[in-house]
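See below for the structure under consideration.
Entry: subunit A
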Amino acid sequence: MTATLTRAVPKTVLEARNMTRRFGGLIAVNDVSFDVREGEIFGLIGPNGAGKTTLFNLMTGLTPPSSGTLTYEGRPVLGLAPHKVAALGMSRTFQNIRLFKALSALENVKIAQHTRTHAGLWRGIFGANRAEEAQVERRAWELLDLVGLSDRAGEEAGNFSYGDQRRLEIARALATEPRVLLLDEPAAGMNTSEKGGLTAFIREVRDRFDLTVMVIEHHVPLVMNLCDRVAVLNFGQLIAMGDPASVQRDPKVIEAYLGGE
Partner candidate 1 sequence: MLSIENMSVNYGAIQAVRDLSVVVYEGEVVTLIGANGAGKTTTLRAVSRLLKPVAGRITFMGRDITRLPADEAVKLGIAQSPEGRQVLARQSVQDNLELGGYTRSNAEVKADIDRMYGRFPRLGERRSQMAGTLSGGEQQMLAIGRALMSRPKLLLLDEPSLGLAPIIVREIFDIIRELNAQGVTILLVEQNARLAMQSSHRTYVLDAGQLTLQGNSAELVSDERVLQAYLGG
Partner candidate 2 sequence: QKIENPVPIGVAVAQTSNTALLGQEQVIGAKFAEKFLNARGGINGTPFKLVFQDAAGDENSAINAFQNLITKENVVGIVGPTLSQQAFAADPIADRAKVPVLGPSNTAKGVPQIGNYIARVSAPVAVVAPNAIRTALRLDPKIKKVAVLYAQNDAFSVSETGTFQDTAKAQGLTLSTVQKFQTTDTDFTTQVTAVLNADVDLAIVSGLAADGGNLVKQLRQLGYKGLIIGGNGLNTSNMFPVCQKLCDGVIIAQAYSPSQPSAANQVFVKEYRAQYKKDPPQFAAQAYAGVQVFVEALRAVDRKKKLNTWSLDDLRVALNKQILAGKYNTPLGLISFDKDGEVVQKDFYVAQIKMKDAKTGSFVFLK
């Protein structure tokens, strides 16, 4: 919270307008509109099956929308192929971890630098890409350092335990050099102490790489601690949005998500 307050009137990076996605008769995301401001950490919560992951999928091109628009710094995003979205500067992690399992941790992070590098077939073949390769290698190690996995850089990603795989996913997402980072349940599979560490980590990453962050998370204390603003989805619709404290008090949110005491 502190970081954003010191900034001058933050500009809007993402503008979602009336985003909708149907699956057959089911409306998974229903007419959702919101803005995300530069540098903020924006939380997305809601009951299971509310449409949070689907919203991320729409934003990153993995699922085509039924209707609606989304702009990133004024440019339309919806309808672009996922790799184009990544090239624009939006990157994500997956709720059901999708690492390149048989490749080493290091490779995972190197691959994700694809859009930021340029060597084509021939430059690669004739070895004219050395400087770029060295750069890729260096960044990959830095990112593994960042998530504390550099001493296992050569291990196959699929052999990592659940929690470690989540860390590697974050490193991989950062490797695309995003301006907007979308994290889908980053704390799942971490214990309470680790979740605490995660809060600090996300903030640090945000500051260090100048990011805007969107987080889906079910661990309420973490959301409340971490996020500048929180949006709540229920049955595909936005039912509340605002600062964490007010959202937490919203009776609709309590009823649908938090559960009454």
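We adopt the following convention: contacts are C-beta pairs under 8 Å (C-beta built on N, C-alpha and C of every residue); 3 or more make two chains touch, one makes a residue touch a chain; residues count from 1.
A quick word on the picks: all candidates are chains of the complex that A comes from, given by their letters.
Since the model is a prediction, treat every value here as computed from it, not as a measurement.
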{"item": "Identity of the candidate that touches subunit A (this complex; choices 1 or 2)", "value": "1"}
{"item": "Candidate 1 contact footprint on subunit A (complex, rising order)", "value": "23, 46-50, 52-54, 95-96, 159-164, 185, 188-196, 218, 220, 256-259"}
